[in-house]
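Only one protein chain is missing; all other protein chains are in place.
Take a look at subunit A:
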Amino acid sequence: MDAKDILGLPKNSFPGAQEKKTRPQKDSQRKPDGIHREVYALTGGMAPLMPTIEISHLKKRQYSEKEEKISWQWLPFTSSARPDNLQLYHWVRVVNGVPPTGDYSFAKYNKSVDVLKYTDEEYEKHLTDPMWSKEETDQLFDLCKRFDLRFIIIADRFSFPQTRRDRGMHYMVVTRALLLARAPSSTDVSGHPIVKEPYNMTHEVERKRALSAVLSQTRQQEQKEAEILAEAKQIMESRMASKVNMTLSAEVELPDNQIGNEGAEAAAHDESALPSPNIHLSSSAATPPIATVECTSTPASLRMLRVYLRTHALDQMVQAANSTAGLRTIKRVDQTLQDLGVHLKPKVPTKSVCAEHLELRKEILTLLNLQKQLQNREAEATANRDNTYAEASSTPKRAYRGDAERTIVPDSLGFGGDRVSKRDHKRKVPGRFMDAPPSPPQSKRPRKLKSSDG
């Protein structure tokens, strides 16, 4: 019955028919046809509701499902690949009495290379070569044709002592010359690959040598090569690192460079982040700097640097200010700056501009904090109001910088969850630059409250 539920069939439909069906099935339980009894038992002793294999298939498999009649016959055939008309016999699959037509199926593999043949006359005219006699060339070409330019074989069968390369080259040279000679116009021939790429003997020699070297490399050699490559890579990397480091530390001290190196890797281009020791520091260490107004704006790392760009300094300080904020808050600050028409990085970073910029950023952070607080308070206020059972403990105190220990009873919030969120949207803080609507759902609030980002 549950199965019918799953299938979506109406229950108790045709109850009469069902009962009739089940009975004969039960009767034949002992002797199900088509399947062995044990196999049948595997399914729990009952026929599967949706039989996957129709029993009729098992028997009928032997007959092909198509309406064709297939028989095999011993028939003669010829192949176009053969020059003679030799007739051979073989078994052929005959379908409905019709033997297959067409060429012998393997005939299409009978490809050969077009090796040019030259007449004696042509030989006299173009192809005489001091190093090769006519007989040699003749034999070469004959072998090439017979063996489809398989020079390894040709080498074996060549009677004159020559290396394979020479023969290959000679063949190329001769063929090329022939083509050039025969061609009525040069444009036709230049498409031919042999003419296009003249056989470069030395190149081929080198290539083959390199190939065999790679092929015959022992495992040891492979390992060595891998090692050397890894070392080279390391050297390159350390060179890059030391290059970066050169800009950060004095060129004098070598040990200082070592220390600086680790820092350099961490701090890429941002030189002001690296407090690398140098000579000056030792002398001024005795006189600790007194805090003045100017000093508070320069973080320690910049002080150590002695020289820096104001934009770098600003970046550092912005980062420091953002360190307490989460990524989303940082983005919101940037968005607010843009809305206000202020460049994220000032175009004219003078001292006063940078100071103002920094102050503005801090104020925006304060603003965002306040907005968040306001939202929180409103949410709780409405939740408390709606919740009649609320044993509302103290309303949350101001939560600055995430160190509030909220004692909100989670139940109250969850209870009025839906309604509160709706109210929240209506009561959005009116402002020119509204940031993202309160996205976290109410249920998440308790968690968020405990670890709110500053």
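In this section, contacts are C-beta pairs under 8 Å (C-beta built on N, C-alpha and C of every residue); 3 or more make two chains touch, one makes a residue touch a chain; residues count from 1.
The rule is short, and it goes like this: contacts and distances are computed from a predicted model.
Not shown: a single chain whose UniProt protein name, out of "YEATS domain-containing protein", "Protein ECERIFERUM 26-like", "Ribonuclease P/MRP 14 subunit" or "Vacuolar protein-sorting-associated protein 36", is "YEATS domain-containing protein". Only one of A:78, A:242 or A:371 touches the absent chain when the whole complex is considered: A:371.
The chain not shown here is touched by just one of A:6, A:42, A:86 or A:348, and that residue is A:348. Mapped onto subunit A, the footprint of the missing chain covers residues 246-252, 269, 271, 278-280, 283-284, 287, 289-290, 292, 294-295, 298, 302-303, 305-311, 313, 336-337, 340-343, 346-353, 356-357, 359-360, 363-364, 366-367, 370-371, 373-374, 377-378, 381, 384-385, 390, 392-395, 397-398, 429, 431-432.
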